[in-house]
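Below is one structure. I have some questions about it.
Yeah, one chain of the complex is gone here, protein chain that is, but the others are all in their spots.
Moving on, here comes subunit A:
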Amino acid sequence: MWVPGVGLLSRLMLSAMTRAGRFCILKSGAVRLMDVPAGNRRGLSDYYPHLMPSVGFGKSSSRVYRCRSETKRYITSPRVAETLVRILRGKRKSCQLFLECNPGPGILTRALLESGAKVIALESDETFIPQLKSLGKKVNGRLEVVYCDFFKLDPRSRGILTPPVMTSDMLFQYLGIEAQPWSKGAPLKAIGILPPKNERSALWKLLHDLYSCTSIYKYGRLELNLFISEKECRKIMANPQNPSLYQALSVLCQIACGIKLLHTESCLSFGTYTANGQLAKQKHRESLEQNLCFIQLTPHRNLFAGTLTPFNYDVFFHMLRQCFMKRNAKLIDHLHSLSPIDAMHILKQIKKNKDVKVIDMYPEDFQHLFETIECSKDDNYKWLYDDFMEDVII
């Protein structure tokens, strides 16, 4: 089919199906032309090699519903709980509001409550809920328990949402929390442990939400206090000085938030539960020897003060992912497939020489690079990226 100009946009999304070929439906809803059976599209041969990379969508949706079989970590040691309360509360006596994600047996919850804070417990495992609720009854209203999975708020695949998966709007309305402007502080602090199996996707999701000002970040600059594996922690705090750890996630995290390492704790102090609240035996010794880092992620107040806004953040994301795909390549090579603007010209503007490599660029450099291209006056076409190439994460 040789046809000028007008393209079938849906073509781009090659499907995972062998037969439907180019006209398949994937997430963003390219239209399937129902009137011609898929097998009929291409006369003689109806096969297109399917891209392996394209399977992503389907999986994501089903994964959301498979949450119940995941293992989770919970704070089981009162000592740790005390330490955390000390870190979080300091000497304050005021009634602070905490959002605790997956409190599980509620050790930390209890400690927080004892320190006089108010707690909203979002628990994704039904087995813990009665226990938590009974705890709530004792503290006259300072504990609210919601059956909800914090890390799966606002799934991308909108279908039917059944608890514990829900939207942030549902949650916040239920809690009666109003959205705060970005420049104001945060209405609450969240505490949680990143799901051990997919810390990275959880982080990517949080960053997406943050940069796009959606989901929980629609309600203000939420401060997150998270336990994260030491490995990941070192990665997100990396910069060109430790190039082996440096990656797109590091840049995005550091541009978006202030990252503070509050505490380090051995894995041994946590309990791991499988579904139904069963205490799982910890099998892998390595995982036990690992440490978990308690970090604080506070979104920058002036994150959106410049050129980077929730409107164009996706280009920034795309740029970084593309660059870090070949981290050791020269930046100039990447620029060729990012923007039609003359790469040398851009480099001159950001005052880098032409041999600069991706891993030599500090996070601020990337931001500067992005702003330079986005603000370039001369060219009508600044990016090769378009919405069609929308990054899909998780």
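Rule of thumb we're sticking to: a residue touches a chain if its C-beta (ideal position, glycine included) is under 8 Å from a C-beta of that chain, and two chains touch if they have at least 3 such contacts; residues count from 1.
Here, contacts and distances are computed from a predicted model.
Colleague: Not counting the visible chains, the remaining one has a UniProt entry; which protein name from "DNA-directed RNA polymerase", "Zinc finger protein 511", "Light-mediated development protein DET1" or "Replication factor A protein 3" does it give?
Modeller: Per the UniProt record, the undisplayed chain of the complex is "DNA-directed RNA polymerase".
Colleague: Using the touch definition from the top, which of A:318, A:352 or A:368 touches the missing chain?
Modeller: Answering carefully, the residue with contact to the hidden chain is A:318.
Colleague: Just name the one of A:240, A:271 or A:310 that touches the chain not displayed here.
Modeller: Once the missing chain is taken into account, the touching residue is A:310.
Colleague: Which is it among A:218, A:235, A:263 or A:357 that touches the chain not included here?
Modeller: A:218
Colleague: For the chain that got dropped from the picture, name the residues of subunit A it touches.
Modeller: So the residues of subunit A touching the missing chain come out as 1-12, 14, 18-19, 22, 28-31, 33-37, 39-57, 59-60, 160, 162, 179, 181-182, 212-214, 218, 303-305, 307, 309-312, 318, 321-322, 325, 336-338, 340, 342, 378-381, 384-394.
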